[in-house]
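Only one protein chain is missing from this complex, and each of the others stays in its spot.
Here is subunit A:
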Amino acid sequence: MAFLHSHATSFGYKQVPEEQKSKLVGNVFSSVASSYDLMNDLMSVGLHRLWKDRLISKLNPFPGMKHLDVAGGTGDVAFRVLERINSVSHRAMQGTLPYTEEDTQIYVCDINPNMLNVGKKRASERGYKEDNFLSWIQGDAEALSFEDGSMDGYTIAFGIRNVTHIEKALSEAYRVLKRGGRFLCLELSHVDVPLFKEIYDVYSFSVIPAMGELVAGDRQSYQYLVESVRRFPNQEKFAQMIQEAGFARVEYENLVGGVVAIHSGLKL
């Protein structure tokens, strides 16, 4: 039987053949795309905004940079990078900058076209002219369509746990970054703090799927979400994987006791 010989990977707590995982993940995100932003706010009690802000300040964007945000279809991270760059530009108007603001390019890559369409729509609602600074590409984190050494920065926020082969995504991130480029990953992680861990578990397994049912009409997708977080490697293990992909100065920062972690690395 083919199943016995194929590799299995985790989809939440279900073991599924590898080929199926990306299809199942795809279905999850087509389903969640429209209520994605609202659910993020509800599940994290608005905290995801602060977490993304923290991600951007660690990134330290600069005018003229080429930045790739992966799995960021709806544009949350991309808009923050742009806004940060705009504010840096204005503050630096007095002095001379090595790059002009016009060279700034933010590439948003997502495997799901629904998420990208939401992002594009939000971009125009915010008054960003089409194709000015922002580019939207449908692509696979495991096989990026960007040239070697083309990016100053790479971010992936709440996306890497959905990738079938994390090592491939990490080595692709390494490939597309320039020397001196930075890798940053914001992801749900592992809580070890006693008592808080138990509360967090109850919240995750009871409250979140119910919220998913109520708000998005989709309990199953949010059940998957919660399970995928538990199956994802812990902070130390993930840091090790980033190092194995070739990154140097790998470190991580826990937020809210490890509910989320920001891992970073440098391509030397």
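Following the convention adopted for this analysis, contacts are C-beta pairs under 8 Å (C-beta built on N, C-alpha and C of every residue); 3 or more make two chains touch, one makes a residue touch a chain; residues count from 1.
In this text, contacts and distances are computed from a predicted model.
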#### Entry: Name under which UniProt lists the unshown chain, selected from "Protein preY, mitochondrial", "BHLH domain-containing protein", "CDP-diacylglycerol--inositol 3-phosphatidyltransferase" or "Cytochrome c oxidase assembly factor 6 homolog"
"Protein preY, mitochondrial"
### Message
If I consider the whole complex, including the chain that's not displayed, which of A:S35, A:Q105, A:S171 or A:N254 touches that chain?
### Response
A:Q105
### Query
Among the options A:K21, A:K66 or A:H263, which residue touches the chain absent from this view?
A:K66
#### Entry: Per the touch definition above, residue among A:Q20, A:S89 or A:S150 touching the missing chain
A:S150
### Residue among A:F79, A:W136 or A:F247 touching the omitted chain
A:W136
### Summary
Had the left-out chain been drawn, it would touch subunit A at residues 66, 105, 107, 111, 113, 116-117, 120, 130-131, 135-140, 143-148, 150-151
